[in-house]
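Removed from the display is one protein chain of the complex; every other protein chain stays in position.
Now for subunit A:
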C-alpha cells in the first residue's frame, strides 16, 4: 500500500496540470471560433495563437 503515497499525489498533480491547461485555453480565447480553428489546421500559414 505504500505505493499510494506516490500515486495519489501524482494523480492529483497530473489532474491539476490538465485543469490549469484548460483554464489557460479558456482565458486566451481559444474557444471563440471552434469551427474556424478546425479548418485553420489545414492552412499552411503560420498562425499558432489567436490574434486579439
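What we mean here is this: a residue touches a chain if its C-beta (ideal position, glycine included) is under 8 Å from a C-beta of that chain, and two chains touch if they have at least 3 such contacts; residues count from 1.
Just so it is clear, contacts and distances are computed from a predicted model.
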Discussion item. There's a gap in the complex where one chain should be. From "Flavodoxin family protein", "Acetolactate synthase", "Putative FAD-linked oxidoreductase" or "Heavy metal translocating P-type ATPase", what does UniProt name that chain?
Written reply: "Heavy metal translocating P-type ATPase"
Worksheet entry | Where the missing chain touches subunit A, by residue | 1, 4, 8, 11-12, 15-16, 18-19, 22-23, 26, 31-36, 39-40, 42-43, 45, 50-52
